[in-house]
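Excluded from the complex is one protein chain; the other protein chains are retained at their positions.
The block that comes next holds subunit A.
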Amino acid sequence: MAPRIHNRRVSNALLPYLTSSQSSSTPSLSSTCPSSQLFLRQFSATAAPQTRLRRQMFQWLSTEGAALKHHVPGETNYLQGRADRDSDSHEAPRPFPGNRNFVSESVLSEELRNEVYVRVVEKKKSLRAVSVELGIDMKRIAAVVRLVEMERRQQSQGKPLALPYARAVHEMIPTTPLAQEGERQTFHEPINDLPAHPLTGAQIFYPVPESRSFTRVDAGRVFSGAPTLEKAVADKISHPSDLVDDIIQNPNSIEWVGKGENARQVLQPADVRIPHPQLVKLELDRRAFPNERRTVAQRHAERVEKQEAAEQQRRERAQARREKSVQHVEPEGSRFDYRIQDAKFTKETTGADGRAPWAPGRRYGVPSDDRKRGVVKIPTRVEA
């Protein structure tokens, strides 16, 4: 029996196939073998280098496999599912040809995400305005700004970026392009969607006389168990979106119903709760005054500006209140800072039995469910 030899050249036998496409024949493996090496590896337990399977592998690599060596830009490089084999692979964006049911949603293209950053950070436009202009959700806008900021910081620190990876992913999945000059921007996603409110899940039989007007405002009150609006108040509301301005200016003006732990705010119509309530007003204005596009746009801009000012003011007030209740201490010679938060441990904050779940601190005699199945243990939101 020939000695089982495993010399260095065998372990590198794949190399020519991986680096150059010229070599087409299997290299001779057991031809040259220095005697000293032979002597050293005499007792090696490694299997014989040349087997039938290996021969078949090299044959495949030089024939069919050669086509897979280079990746075609814009296409996946799988054994099955390449464009030249599956004719219908261009119909829908399918990054996983094996899974025909997976159709990829499009992602932001590089230009579009850079444009988002430029508009928000350099042109100082508000998230809301950029969201409406480009048709991107406000949360996504905020995330893009954070991530681009991070990318720029890494670049300035000279850290490497995974650019080939990003390029490859962008080739495989559809992207939303940035509109050229004079073109209309394609919207990336619907921006004014609203998740179904849990209160609206109840099936309520609520008889209403035909003579009475019953709008979304009234339906919200029925769902939250609030009494019917007085007629004088109800007559003032010609369209549910009339409520938007007041609520944006003063969110505390929303009525409360119920007592104690059951207290809840009256469910507002969708016109108020959507992310961009001003767009409803804009559309109504456009219908009413089809010939005065300029005035309509101007009025819309004013409303948005007012809303942003109100929101900014509210944010600043909340931040100031938070800052006021926190004392920052920076002891000398310590590696850490300390943040001392004012807390109130009273009967009201800890409940009558001192065990209210919202009370500050950990509870005595109450099981902590932090390891229970089904409890989310990772952070679910990022502080903005």
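As a working rule, a residue touches a chain if its C-beta (ideal position, glycine included) is under 8 Å from a C-beta of that chain, and two chains touch if they have at least 3 such contacts; residues count from 1.
Just so it is clear, contacts and distances are computed from a predicted model.
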Protein name (UniProt record) of the chain left out of view, among "Homeodomain-like protein", "Protein kinase domain-containing protein", "Adhesion regulating molecule" or "Ribosomal protein S16": "Ribosomal protein S16"
Residue, one of A:Y165, A:F205 or A:Y364, that touches the chain absent here: A:Y364
Identified contact with the non-displayed chain, of A:E210, A:E330 or A:D369: A:E330
Missing-chain contacts mapped onto subunit A: 149, 153, 327-331, 333, 335-345, 350, 354, 360-362, 364-365, 368, 370-371, 382-383
